Each structure stands twice: as structure tokens, then as C-alpha cells.
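Removed from the display is one protein chain of the complex; every other protein chain stays in position.
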Amino acid sequence: MASLVPSGNTSTNHPYIPSTDLERQEMLGVIGVDSLDGLLGDIPVEHRHPDLNLDVGLAEQELSTLFGSIAAENASSSSGHISFLGAGSYSHYIPSTVRSIMQRGEFVTAYTPYQPEAAQGTLQVGFEFQTVICQLTGMEVANAGMYDGPTAFAEACLMAARVTKRTKVGVLSSADSRLPDTLLAYSKYQGIEIVGITPDATEIPDDLACIGIQSPNFFGEIEDVERLTKLAHDNGALSVVHVNPTALGMFKAPGELDVDIVTAEGQPLGVPMAFGGPYVGLFACKKAHIRQMPGRIIGRTTDTKGRTGYALTLQTREQHIRRERATSNICTSTQLIGLMVTVYTATLGKQGIKDLANLCYQKAHYAASEIDKLNGFSVETMSAGGTFFHEFVVKCPGSPAKINAALLSNKIIGGLDISDRFENGMLVCVTETSSKADIDKFVKALSEIGASA
Amino acid sequence: MSITANAGDIDRRLLMDRSVSGRKAFTLPESDVPVQRMPDSSFLRDDVELPEVSQLEVIRYFSVLSQLNFSIDTNFYPLGSCTMKYNPKINDELANLPGLADIHPLQPDETVQGAIRLLKDLQDDLGEITGLPGVSLAPLAGAQGEYAGLLIARAYHEARDDSARTVAIVPDSAHGTNPASAAMAGLEVVTVRSDDQGNVDVENLRELANENTAVFMITIPSTLGLFEPNILEINKIVHDSGGLVYADGANLNALLGLVKLGDLGVDICHSNLHKTFSTPHGGGGPGSGPVMVTDELAKFLPKPVAMKTDAGYVMATPENSVGAINGFHGSFSIAARAYAYIKALGLEGLQSVSENAIISANYIQAKLRDKYDLAADRYCMHETVLSATKQKKRGIAGLDIAKRLLDFGIHAPTMYFPMIVDEALMVEPTESESKETLDHFIAVMRQIDDEIDSSPELILEAPHDLPVTRLDEATAARKPVLRWTAESG
Partner (left out) sequence: MYPEDLKYSKEHEWVRLDGNIAEVGVTVFAQESLGDVVFVDLPAEGTEIEQFAKFGEIESVKAVSDLFSPVGGKIVAVNSAATDSPEVVNEEPYGTGWLIKVELSDTVQLDVLMDAATYQATLE
């Protein structure tokens, strides 16, 4: 039911809206109408100016107080909690350079670089980003970023289907279920069938478009990417590998193993966990497949005076030109998060990226060996002889949910309860943000809880 | 040998070309745990080739690059359908509070009650604004929200055993993501014509809507910045045929507090938080594209949806959810910014946003219509679509006008969209701009029109004073160079 709100007479002068009553009157006069209602002629009268149950606007100070109270209801390091959660989102220290550059309005409030002359900053950063992804993964080309890791993986599998002209996609059973779940959402109406492949498979169906491998896998272990890639190639399929970018500071780059497409979640590279987003999906592939690569791509070129410049290129793959024949419907991407990744990797540099991987590895392996010593607890890779980076599975003496509840009363957020995939399993992650004291506190708490379980 | 002073020259070398072996920008702490056994060397790699620069070089490099950009903070950006409004700085500050930035998405619900409460409150506000109460904040961008909306439409028909519904009807004026998303959802795209007023041709729609129609995708206001005068009839035609109406909410900035999409008969819509709700464009994202639906369709929403129960706030999966469309909960810190924006404006503020957006766009239209053709001769909503047809006949295309505007520090409007308008220039000032800025823009557009006769080369060779002149995009596509290499730099 419409209410009788006089329109065009809003004398709210909000800080975000400069026009005054006088200026509005002047403009309406130029337009040739008496009031705003004269411009709303096409909106059905009976539906105009509906009742809206919204609060009154807050002053900035009140807004700040509101958010303070919201933030205070969440447990994080700022409330004195320590956490051992990973599984796709990771706690890493974010250097001051990243936060500083991230606040520059020229980056934050710029638009997509469709007018390249007005966006050389964004474009050159994007070119650096593509370069970094190639350097980390060892691949030939990369795009300027996708929404997140799982959607990048889904797009990679769909690309493999396009390239091989096959409709079956294989996904290793040791992958995070988020990967095939997202792939399913993207592929369910495109005639794609998703098939589970075991990590020790020696044969695969001969009509697979790809084998999708996560390494380190969901359980933190390194998969035999080289063997699986050969298996894929021997069957005319592509090798799609989803990696952890921090691990690439020490573990072999997939580009050295003849992998066709590499994807990853870019969040660990300088992006806050932020309750799940925004993140950035990394996507790189062999040069031969470049026309099938989704997402934005930035290329180098020259201007009319021969000076170097950068521009979006190969745009004819994209939705604004191909429409229903586009490689993907992606439009807005995650450029600003890509900037954070680029500043982060430039800051860490050649030595830092190596030191960081080593720190995470050392602390995680220390934690694993201490937990493995506890009565009733065992670390799965330690018995199976697998290699892990900074995540590992702990077999608990009882329900991980109960153990986590007890840990919480000690202000410890325990690892992820994965008992749906592994009996009494807890996926523990340790990064450089956990001190030895934090780890020892965690181990001690587990030992006390385990003793009374 | 002497060095020519030229403060205007910008060093465009990439980081790897500035790299000097041994330099570093950062130190990590030493390990405080006993040394662990390394894996077999067959697992390990050689050093990653990353830059070696000092910390000041990092700061200086990216700071200088930022200055090469146009941005809302520094320039007027009348990009039609992009809603380049002021991105309030308080929103960035609040979204980055440690209690919001440092929480892990898989933390138990009881440890993130504040975060879930924020999402629930935002869902309710967006539901109230659009009149479509079922809301999921999961989609990471408008295109994902669109796709989620189409998945919901398909799930709805499948649940009723109506598997013949495989067609999406899309206007010829639609944004490219509409048919792209429809194709991804396995729907056949059928195009409905626009009439010469830029409205959906109702008779053509009547012919096309039938028992195969899954969904009709409409943008409200349209991509011409116009409100469909026949919207109620259009939605009735679609509903009578058994299909659902999906509204692309990219242009919601024209409708806040003025009309609810749900009241008009829309079943599903998405919104772009990075347009209407002031979250930053960031040079191309991140965005957020929440999907809103009627009560009846809420059970199909993508997971997760924030809910309030007797036990507190939870992230839940609706009973017939189409599933997860990405990794976690959506763009939380983008949602937090949009939430701050809505709270700062309140009901009156939001109404004022749309009212001022509409008045400003019409003001520009009124002041330029004698020089530039209008795509449709009627009042517009929050954006006006000009056509540079007359200018093209005199030798200057819409593209040239766009480049010349850059010389005046004004970002070009959206060009060549919608495709049904010849030499289209879509101008959306938003409510953030002062009348002085609008008048300046109008004066510049009028001057450029004069320049066509007096000095056309000024326009054809524009832009003149930016870091680069027009770029050779053909070579960039023919011989792509997509990364730094030691040989090419």
C-alpha cells in the first residue's frame, strides 16, 4: 500500500548526497517538471512509495559503535583465541605494505579497465599478478583472477571438457568436497558427468576430459601429481591440479610436471580470512589452451608513440562480446584482491616465500609429532608415511565435536571436524601465526581432554 | 652526456626488472620449534623467481602505479549501469575490524554470532527493499547471482515435474551476462524484441511465452535507463505461460524506496552490492551479487543462508537448496560494507539516493538533448542513453568522444551498450555528484561537439596527456604477451 510521502521534497541532506533543495528545484525546472513524481510516470501508481520497514539512518559515530558490538561477538585472535582451522582458508600474517597500498583510493575505487588509457595502474598490477602466478606455479600463462579457488577449479574442469570435447570429468576422491560440489553447481546443466577417481588408480575411463587433483589434498597430503598426469595424458585427458600457493614456496611447481591447468585459492597470499570472502581464484594453463581460458586476461602492447602500455586482451572469449557463446559468464572478477596478492608476493619476495613455507612446515610437523605422542591420538600421515605441508589429520579418541567444545572453553578453536569423511578425524592446520607456546597449549589441552574422554 | 629533465615520464619497468639480488622487503621471524625432517628432495623445488626489492621500492612502485588510474575518489565517472557512487571510507574501516576480518569461515556458529547476525540483518534489509524476502548472500558477483537465480528457476520447474521448461526469454537490449548465464544453466536463449521506444515488445513476448518458458529475464529499469511502462502486463504474460520472472537488479539505484520489485510480480532478482550499495569496484571486483526470491522459492536458495533460531544465529542450508555455488559464505567483507551503507542512510536516505539519481540523470539529458540524440525521447530514470549518430555522420564516433572526455579528467560513459542503440553513450551520474560537476560535464560534452567542426584531430587523437595514448589492441590480441619474461621484460 502506497503511503503519501511527498517526493522531491526530501530535505535530508546526507553527507553522501550533495544536491540541496534549491539545486533540485533548479534542475527540475530545467527538466520541465514540478516534482520528482513528474518523472515517475511509468511506475504503476499503486506500487509507488511503498512502506519500507527500515531503520532511521545512523551517524558515523553510531555506525562505528554498532560495528564494534558486532565484532565483539566474534572469536578471533583479537579476543585472545588461538585457532587451528585450515581447510581452504588460512591464517597468515599480512604485511603492512599490503594494508597500506590497499587503502589507496585510486586502486579501490577504480572501475574495470575497459578504457585502458585511464587504468594503467590497475592493468600493470594485473600483468604483475599474472606474472607472479606463472612464477609460483611454473605455468606458461595465467589470467587476472577468478572468484575463488573452487570456482576456478570448476572452470578448469569445464575448460578441459571444451578442449578434449569430452563430457566426463574425473575428480580425485581425496579432494575437498567443496571442489566437486562447486563443479556440480556449474556443470549440472551442461551434460557433464563427474566421476570419482581414487588416488592410487592405475586405470581411468578412456572418455575422461581430465583428472582433477587437489595437492596438497583435503587431508593435507601431497598427491603423486606426476604419475596421475601421465595417466591422464596416456588416456587423452588433461591434468588439472588445485594447489595451495603457500606450499609452492617449497614444493615442486606443477608446471614442472607437465600439468595442463593449475588452479588455487589465492587467499593465503595476503588476504584476510574475513569469514569466507572476498578471495581470489588463481588460474594458469599451457599457452596452447589460451583461447579456452576463462576470465580476464591482460596483455602488453604499445601506444601510438611506441610507449609500453597494458590492456585487456583476448576479450572475444568473454560475455560482453560472445554473450551466450562465452567461455564463462564471469564479468566482475576480484581485481582488488589480486592487488593484495601482488603486493604480498612482491613484499615477501624470493627469500620470503621460501622462509614462509618453511616456517609453516616446521611448526605443523612439530605439532603433529607432539600430538602423535599423546595417548589416544594419532596423526594419520605419520603411520601411512605420507608427506604433508601444514595440514594433517588427527585420529581422536572420541568425537572431534566434543573435543572442540572442550577446547573452546580454553579459548582454543580446534581443527575441522572431518568425522563425516574419516572416523573421529580432525583436520589440524598450523601456520607461521602459531607460536610454539600456542602449539604447546593446544597439545596440553588435547592431552587433558583425551585423558578424561 | 646530459639527462633530460622530464618529470612527466613514468618509469613503467616491471618489478622483476628492478630486482637486485640480495634485496628484501620483509623479514619473517625465526622458527621457534625444534628442527623437523624435510621431505625427500624429489618433492622440493628450486627457488621461486620472485622480485628482490626493498620495502620502500614496493611502496613507491605501487603508489606510482595507483596514480596512473582514474577512480571515483579522483574523477567523475559517469559509467552507465555501473553506478559509480561514493564508496564511504568508514565502510572500509569497519569491514576491516579484526573481529570481522580475522574470523575463519568454518568457525563454529557460536563463535561468530556477530558475523551471522550482520548477514541476517542485511538479508532482511535487502528483502525489504526489493519486496522479495528470501535472500542468499552467497553469490560472489552479479553474474553468479544471475546464475543462482536461473538454477532456482530450473529447480522450481523440476520440483513440479515440468521438465519441458528449457527456454530463457531475453530482451535484445540485455547485458551480455544474461544470455551467458542462461546458456550455462542449459537454457536455450530466445530473444524478444524491443520496440522503437526501447520497451519490451509486448506482442512479441506474447508470441514467445509458452509451455517451454522457464524464465523471462528482464532488467528493471532497462539497459536504456527506462522503466517498462507495461511491466505488470509483461509479468502477467510470463506467469500465465507458467514461467517465472527474473529481474536483473543492476539498475536498482533508480528504485530504492520508490517501488518494490516483488510488488511488480518479479519472482527472482539479484542485486549488485558493488553498484547500488556503494561497495568498491576495486578495478574489477570483488563484487557481491545476492539473490532475492519470493517466499515460495526461498527453499531453493543457494547455501548458506543466515538464519535466526531459538539457539541463536546459524548458517543454514535451505531444504531444497540448489547447493553451493562457490567455496564459502560469499563476499562477507563486501556484505559488511553494504550493511554499513544501508544503516548509514536509513529509509529516508535510501529514498533520497534514488530520487537524486533520477533528477541528476534527467538534468543531463535535458541539457544535452539539443546536441546529442536520445535513445528514447522520454524521461529516463537514473541513467540516460545518448546516441552519437549525428556526430558519427560528421566523422566522430562515440569511442572518440569517450577518449576526448579523458583529456578533461572525466571517465568515459559506457560505450556501445546497449547493442540496440547506435553509437550508444550511457551516462549515469549517480546521486553522489554535485550540480557543479554535472554542469562541468555538460559544458565539456557541448564543447566536444563544437570541436568536431573546429578541431576534429584533437578528438581523433585523444587522449593526449595520459600515461599512454590509444593502445594497439590488435597486436595485443594477435601476439599476446601476458607476463614478464627475462627476454621481453
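Chains: A and B, in written order; residue numbering restarts at 1 for each.
Just so we're on the same page, contacts are C-beta pairs under 8 Å (C-beta built on N, C-alpha and C of every residue); 3 or more make two chains touch, one makes a residue touch a chain.
This is a predicted model, so every value here is computed, not measured.
Asker: Tell me which residue among B:L374, B:I420 or B:A477 touches the hidden chain in the full complex.
Answerer: B:A477
Asker: Write down which of A:Q315, A:T433 or A:S447 is the residue touching the left-out chain.
Answerer: From the options A:Q315, A:T433 or A:S447, the contact with the absent chain belongs to A:Q315.
Asker: Taking the full complex into account, what residues of chain A touch the chain not shown?
Answerer: Listed in rising order, the touching residues are 291, 315-316, 321-322, 325.
Asker: In terms of residues, what is the contact footprint of the unshown chain on chain B?
Answerer: Touch set of chain B with respect to the missing chain: 473-474, 477-478.
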